[in-house]
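Below is one structure, written out as structure tokens; the observations come after it.
The other protein chains are all here in position, but one chain of the complex has been omitted.
Chain naming follows the written order as A and B, and within any one chain the residues start at number 1.
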Amino acid sequence: MKTRTISTKQLKLALKYLVLIVVCAFFLLPFLLSLNTAFKPADEVSNVTALPSRLYLGNFAAGFQAIARSMLNSFLIVTPGSLLGILLGAFAAYPLAQLRFKGDTVVYFIMLAGMYIPFSTILIPLFLIIRNIGLYDTYVGLWLVYTAIATPYMTLILRNFFATIPEELREAATLDGCGLIKYFWRILLPVSQTALAACFILNFRSFWNEFILALTLTRSHEFRPVTVALQYFVNQSSDRVEWGPLMGAVVFAIAPTIIVFLLFKKQFVRGFVGMYK
Amino acid sequence: MKKSVILLILLLSAALTWSAGQQETPAEQGSAAKQVLEYWHFWGGKSEYPAIKKVMDAFTAQHPEIEIKESNFGNAELRRQLELSFMAGDPPDMYNGPVGYGFRSYQMAGHLQPISDVWKEVDGENIFPEGVKSVVTWEGEAWTMPALVFQTNNVYYNVKVFNETGVAPVTNYEDFQKICNKLKASGVNALIGAGGSATWTQYALFPFVINELGPQGYKDMAQGNLEFDSAVMKKLWGQYKQYYVDNLMEGWAGYNWEEAAKPLMEGTAGMYFCQGDWFAGVLLTDGYEPVKDFNIFPAPGTSEVFIAQIGGFSVPAKAKNPEAAKLFMKHVAEPSVQQEFNAMMGGIAPNKNVSPESYDTLHKLIYAHFNNPKTTVLPNFNAVVTPDFNRELAKASETFCTDPSDAVLKGALEGLEAIREENLASGKFLDWGF
Partner (left out) sequence: MHIKLRTEKKITTILFLSLPFLLFAVFYFYPIGYTIFLSLHEWNGIAPTKTPVGLANYAFIFKNYQFRISLGNTIKWLIIYVSCVTASGLGLALLLEKKIRGSALFETIIFLPTTIMLIAAGAMWRWLYNPHYGFINIALRKLGLDALTLVWLGDPKIATYSIMICAIWSGVGLAFVLYLAGLNNIPPEYGEAARIDGASFPQLFRHIIWPMLAPANAVVIAMMALRAIKVFDIVYVLTNGGPGYSSSVLAFFMYDTSFARGQFGRGAAIATILFLVSALIIGPYLLYSVRKVEAIR
């Protein structure tokens, strides 16, 4: 006769599930709450534990109106900025990984050090530089700055990646008469597509979510990205906040990075992990 | 497959947001070259925004060729953004800011342009009282067009609660403590305050300075002559603790200044010790009647004093459209506009030509007090000291109110003394002639 006791293994598993479910509830709570509030008209907002009586879309309209322009700005800032960042990272990584030279560790060290400088340390001079070259409150200004701050990370990831590409590939190419520069564009980059894609996603998220530099280097409605616009929306009415529209705006603001994450989970994670191998 | 889907979605959303962004500039719809007046303010509250909107709409009705592009920042952020825009050489055409020192540092650096021409047009010399003139002009030039005057040393109280508890306004602090005790005994909190900004706790500090040292004490503090490590200063803060902090209801810091109206009018608290008269604006918007539902009395010790927070408009030097700004100022100086603006905001008009009859019962009293020759009009602290010093005092008061321990007081007074000495040594204290 089989004894119908729960084995310790099953108990452990059940416990594991319990902990994970509780933890995930913690992580999901703010999202669910915000969504719940976003669907409620103003008079229902304060009744937090109740579900909306109907699916009110006014908050999404109001929220979208508040940050629509800034979302466009973010797209136009983040996409070129991310691409430029990858490009410059690849530029730096190529010699460091494949064309060894004396002192390349020193150079690598210097590039890495850039990763660890808090932006607030260089905020004021950065502002003055951008202003003096006439790029304050423009897309180009942010492209430059974001590219600069992405370069260390990009260099790190791509250098590690390029180092895994066998020397033989380059030797074969040069034997065939391909110059070192051509090799970079025609062979190395195409071969590194997956790493580059992961880098693009990494940059996309970092730049989309960046705040302090954007706050200081943009100001007008026409150019400020969504982090800044959302922050203003939070603090808009001297002290009072309208939670419904704010949650509507939040939904739009976080949608792009969440969508990118859900669709490209592997690359997302790979990018992060690759940074720190 | 995935890649192209994503690209499509990105392009689609970009297109969507682009079209939405375009819809926000209706100026493109037909009318030829419209002038733009870029205006920054900090009036976003439920009583404030409709008030300024009305002024702007009235102006646009009279000047349809000018389109006002307004941005509303919070008070602290407005300052930051304004300074950034000065540094970038790209300021708005008009903004609201504190008077006096509020414009002085900008003016000294050449970032403001005088508005003396408009001033003369509206006869500023004669329509504005001395107390106001002294902080909007400097060395013969006018820099700010005043539109609002708020008193900030009034105690707001719930009339019903007072009647039911059998207490009445008082003029000294022993009696003040007695009515606080009576309120508490009958189950009502004595005082409500507000968090969200360090300014509110700062307002509550000044009555104690004036009560102990008279208006001269306030002036001394504003001139950097009152030492923060002195015995009298410690005594003042002790009184601040005893009569204000210790009587505050629990959880006061969880309300911002607009939300605080609710507990006051619902009878959870009896008094709001020292808030600017814009608070009256909120109460009026909420539908309460002055004198019947809420009333005021001057903070004990300050019955002969009017601490004035003046709201005004200034024009940066590099403004792209200063003419439009000046037209707006002319508009806002008119008695009818000032009267309506103040009625909604809860203040009183600085323009002497606004008839006192147009005010409600409460504001008639405030107005009478303001114009009483025996009243000493003191400009608000932020108008007469450096932003650094003002912010330090505000933050010190806020910190102390949330934790009135000796350690906190010591730290706060040390910080204040350091800045006072620094400002004094570098000649940053100015004589505003009040």
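Definition applied: a contact is a pair of C-beta atoms (placed from the backbone, for glycine too) under 8 Å apart; a residue touches a chain by one contact, two chains touch by 3 or more.
The structure displayed is predicted, hence computed values, not measured ones.
> Spell out the interface residues on chain A facing the chain that's missing from view.
Looking at chain A, the ones touching the missing chain are residues 13, 16-17, 19-20, 23-24, 26-31, 33-34, 37, 45-46, 48-49, 88-89, 91-92, 94-95, 99, 101, 105, 107-114, 116-126, 128-129, 144-145, 147-149, 151, 155, 163, 174, 179-181, 184, 205, 208-209, 211-212, 226-227, 230-231, 234, 241, 243, 246-247, 250, 253-254, 257-258, 260-262, 265, 268-269, 272-273, 276.
> Residues on chain B that touch the omitted chain in the whole complex?
The list for chain B reads 76, 79-80, 83-84, 86-87, 105-106, 108-111, 195, 198, 251, 253-254, 259, 387-388, 391, 395-396, 398-400, 402-403, 411-412, 414-415, 418, 422, 426.
Simple rule for what comes next: only the chains that are shown with their structure count from here on.
> What residues of chain A sit close enough to touch chain B in their complex?
These residues of chain A touch chain B: 64-65, 68-69, 71-72, 75-76, 127-128, 131, 136-137, 216, 219, 221, 232, 235-240, 256, 259-260, 263-264.
> Report the residues of chain B in contact with chain A in the complex, numbered from low to high.
2, 6, 9-10, 13-14, 17-18, 20-21, 24, 42-46, 48-49, 71-75, 77, 81, 84-85, 87-90, 196-197, 256-259
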